[in-house]
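For this view, one protein chain was removed and the others were kept in their places.
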Amino acid sequence: MSRAAEAKLPVVRPLDRRSARRRAAWRRRGQVLAFMSPWLLGFTIFFGYPLVMTAYYSFTHYDLLSSPKWIGLANYRYLFSGDPIIRTAISNTLWIIAVAVPLNAIFAFGVAVMLSRARRGIGFFRTVFYLPALVPPVAATLGFVYLLNPATGPVNNLLRHLGLPDPLWFDSPTWAKPSLVLLGLWGIGNLMIIFLAAVIDVPKHLYESAELDGAGGWQSMRWVTLPTISPVILFAIVIGVIEGLQYFTQAYVASTIAAGSAASATEGANSLGYPLYSTMFYPVLLYQQGFRYFNMGYASAMAMLLLVVAFAVTVIIVRNSRRWVHYQGPAVR
Amino acid sequence: MRRVAIAGLVLLVLSASVIAGCGGSSESSSGSADLTFWTGFTDRELGVMKDVVADFEKTHPDIHVKVVGGISDDKIVAAIRGGNAPDVAHSFDAGAYTGAYCSNGAWIDLADYMKQDGLSDDVFPEVPREYSQFEGTRCALPMLADVYGLYYNKDLLAKAGLDGPPQTMSQLMDYAKKLTVRKPDGSLEVVGLDPFDGFYENIAAHWAPQWGVDWVDESGKSNLAAQPGWASMLEWQKELIDWYGYDNLVRWQASAGDEFSAQNAFERGKLAMNLDGEWRVAFIGSEHPELNFGTAPLPVDDAQPDLYGSGYTSGSIIGIPKTSGHKDEAWQLLKYLATDTGALVKMTNGIRNVPTTTAALESPDVKPDEAFNIFLDIFANPNTRTTPITLVGSANQDLVDAFVTKYQAGKVDDLQAGLADLDKQIDAQLEAAGGAQVP
Partner (left out) sequence: MTSATAKAQPPTFTRRKPPANVRRRRFLVTVADHSFLIAAALVFLAPFVFIVLTAFMTNDQALSPDLWPHPFRFQNFADVFSEAPLWRYALNSLIYGGLATLFLLASSIPVAYALAKLRWRGREAAFLIVLVAMLLPPQVTVIPVYVMWAKLHLVGSLWPLILPNLLGDAFSIFLLRQFFLTIPDEYLDAARVDGCGEFRILTTVVLRLAKPAIAAVALFSFLFCFNDFFGPLLYTGESPDNWTLSVGLAQFRTVHQVQWNLTMAATLIVIAPVVVLFFLAQRAFVEGVTLTGVKG
């Protein structure tokens, strides 16, 4: 329970009659209802009802032109045994979560620690590291596809000058996902700020006593910094996983632009996943099935699977949320 | 704190301007004859299209048409679902999409209008007449057709000591290798021919007729593994790609320049031969008139020389999405674009696409052009093919091209088993989408 609620004392009201009190209680209830009404409506219309309908559509064939046709478990059968692409989409999604989330956290943490120790120019550096996070994802992705153009991009020009291997980046099934990871690392600004706040707020006396105990820099990092900011690390991982499950924009733009720079025969949505489905992530496939092929029944089945996974993740988070959501103590602030 | 105030102020100003802007942006479709026409053409070609539509507006002063270019089938399909489709829509890919539009009423049935105006579909030659209807439902009229052939750079051929276009696949391979120029570091300067799936117009559908292969058997099942031509075609492509080096080719493509721009690699002499559509004749004429090029039918499988002269054709179709609020006026525009000889000739001369009425094909006003006439011949060849019509748009072809890409990248160990597996995937996909392919 939050302290705010506990701290509230019953309002003293002498000589109240019972009916008046009941009326007051009703009024309070009415008030809460009024305050909550936008959310109640919004939740019903844009969450509760669609959730039920997603479940229903997932058992139908539905193309939005004729009414849904009940086909039982056929969509799920295709999902689990027929669809040649979905396994790739799932493993790509897991890959990006498994690689990008820890990398982003480590990198953001590293930059934050360096920043917290910097003597000079902290404001400048903080701005520089934060700025890329502001760049709209579409613009950032376009920029990276250009920078990493295998033939004419400045990055490969540099690599060739240095005599290093020059990968095909967004045009290579092996390098496309790492390219997206690089793009993600460029935009760690938000995470970095959060880590920076946490690192700076680690009580100084903890470091001092660690130093007195003979701990070196690495050890005080391991035994003082990390444990103290662990809730932030948890937060970073949780948000990373959630974002990973929704990964769409960068993959969509990178694949269509990289494919489109040479190819037009496979235009638009058909170049999703380019090259070789290496950037076909679960939300991208769901979009393609639902809103390009208009297999809305099948896309709903995909949505149900996503729901189960995302819900499991969410439950884990909410269970652990006491450690960061309700936290009110002074230690981290 | 002051900065926060500034931010708040900025937001306030923004939102105020927004409310003002919002009132102005709502477009009312008051006039009963304001049509929207979506077409896939862009830039110069779109200009020609707009000219033709302007002619229509002159003869139909009550009807005003807004022409929107750069529209793909994806968008038409989505817009019909979303309820914001135009009054007349134009699709480049009849083979893939006629089924998707006709089978479910997405485009309205035109039979009544045709009867009312006494218009018979005999005005269209047989091939376009067929690909613009689906199982007896005529929801579309053909408007221009695309035909694919070989473009070759005469100067580069002469420099390599080659004479005339290649006619068989083994000749084509030989030519491609001889025409290729590498830089000292081994990377590609000029490529002879790039069969990479997805590069420019290179997709399985456009190459398949040269190997004489079909997509489906009589029952509508996918039939790739059983026809040896498919495997030969893929092996041929992979042999050439491996000769360049896969990575080299991809790197070259990344600098090749966009297909529909003046940077096009063939137009700039960076690509000696190319599979392309008949429209390229007009593109070259306007972007690189100095280019010394020739056109020819695509070479064919060495084992089936009699196929030479044929190619792939795909029709463009136009129709009226069911969400149109001005169907009668839309029909007027449709009829004009699809059957008016003057309109078709103007488009043919401007865009250099193949006209799709017998009258326009025979019209003396069609400007003769050696390079372009080759495509008229390919169009007329009895062995010229198109892709089977399905209910799912190009989803099945997407699977094939995905497989071809994978094979070209060297990620398929057993081609025959891969093709058999692909057959199964396509059938499963079509079943999941609620219908089989129609041969």
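By letter and in written order, the chains are A and B; residue numbering begins at 1 in each of them.
Simple rule for what comes next: a residue touches a chain if its C-beta (ideal position, glycine included) is under 8 Å from a C-beta of that chain, and two chains touch if they have at least 3 such contacts.
This structure is a prediction, so every number in the text was calculated from the model and none was measured.
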item: Where the missing chain makes contact, among the chains that are shown; value: A, B
item: Which residue of A:L73, A:V138 or A:L164 touches the chain not shown here; value: A:V138
item: Contact set of subunit B toward the excluded chain (per top definition); value: 1, 3-4, 6-8, 10-11, 14-15, 17-19, 21-22, 25, 27, 42-43, 68, 70, 75-76, 78-79, 81-85, 255, 257-261, 263
item: Contact set of subunit A toward the excluded chain (per top definition); value: 1-2, 4-5, 7-8, 11, 28-29, 31-32, 34-36, 38-39, 41-43, 45-47, 49-51, 53-54, 57, 64, 111, 114-132, 134-140, 142-144, 146-147, 149, 152, 154, 157, 186, 190, 193-194, 196-198, 200-201, 204, 217, 231-232, 235, 242, 245-246, 248-249, 252-253, 256-257, 260-261, 267-268, 283, 286-287, 290-291, 296, 299-300, 303, 306-307, 310-311, 313-314, 317-318, 321, 324-329, 332-333
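One rule holds for everything that comes next: only the chains that are shown with their structure count from here on.
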item: Geometric centre distance via CA averages, subunit B-subunit A, whole Å; value: 38
item: Footprint of subunit B on subunit A - complex, ascending; value: 61, 63-66, 69, 74-75, 78, 82-85, 149-152, 168, 171-173, 259-271, 274-277, 291-295, 298
item: Contacting residues of subunit B [partner subunit A, same complex]; value: 72, 74-75, 77-78, 80-81, 104-106, 198-203, 206, 247, 250-256, 258-260, 392-395, 398-399, 401-402, 405-406, 409, 411, 425, 428-429, 431-434
